[in-house]
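With one protein chain withheld, the remaining protein chains of the complex are depicted in position.
Coming up: chain A.
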């Protein structure tokens, strides 16, 4: 950015009289518009998290009236010995990575198809974005009942046409069923981002490549893909932020089952807190998840910000 920031800074440095009070006032004038949003965010998101840390150090089960004693780190020790927690963590990673990866790959494919001129392109795009607009609760129910129901679901009817026996999808392949609903919902989001990237491509570069005799494949690999990188990164980042918190689909399609086979961390923590009333344990899990998220997110955000700076 050389526009506003630099010009402003240049104007600032031209001022020679070191009027400290005026500078301080200026600093506050700049900061003031930011403060309401910042203070609101800190109160609503950070304060509860501090309380979560406090809960995580206590043995507090709402079902046991004698509870609520300070137990130090023993909740954390219990978590790492808890194989269900490990399973849920693994499911969280699996669901997030698979959903973001497949949504992005299919999204890129669809965006490339939509970037061609053809009659009714607007209608096709409208149809394609609709799954992203559907209420996730409704989307989960469509998949769990209309599509994947073992007796009258459309998927079983379709595979029956080619002679495959009906499958009880949500019990036999719970994670796959959840992924179907998730990928269906997130592909349009990725497609929209990539499509925006494709349509912002400088045309002269593509024309030059064509003049130089580069085929579609080489143009795509060497020009389009590097140009799309930032759009793909943004899609992966935003997608991952939302998908890692997936709750609706799991709650409604499989309830984490059978057993805990398809529970991810948000669902397992919810179970421990609101069905098991084990506040201490659930809080400790929440803290572990946050720490893990911060580690992953720091790397991801740094990556994105670094590419911002490079571009600037």
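Of note:
As a working rule, contacts are C-beta pairs under 8 Å (C-beta built on N, C-alpha and C of every residue); 3 or more make two chains touch, one makes a residue touch a chain; residues count from 1.
Simple rule for what comes next: contacts and distances are computed from a predicted model.
Per UniProt, the protein behind the absent chain is "Carbohydrate ABC transporter permease"; the candidates were "Carbohydrate ABC transporter permease", "Succinate dehydrogenase cytochrome b556 subunit", "Sigma-70 family RNA polymerase sigma factor" or "Isoquinoline 1-oxidoreductase beta subunit". Which of A:73, A:127, A:176 or A:225 touches the hidden chain is settled by the complete complex: it is A:127. Remark: the residues of chain A touching the chain excluded from display are 1-5, 7-8, 27, 30-34, 36-38, 40-41, 44-49, 51-52, 55, 110, 113-118, 120-121, 123-139, 141-143, 145-147, 149, 151-152, 154, 157, 184, 187-189, 192-193, 195-197, 199-200, 203, 206-207, 210, 216, 230-231, 233-234, 238, 241, 244-245, 247-248, 251-252, 265-266, 269-270, 273-274, 279, 282-283, 286-287, 289-290, 293-294, 297, 301, 305, 312.
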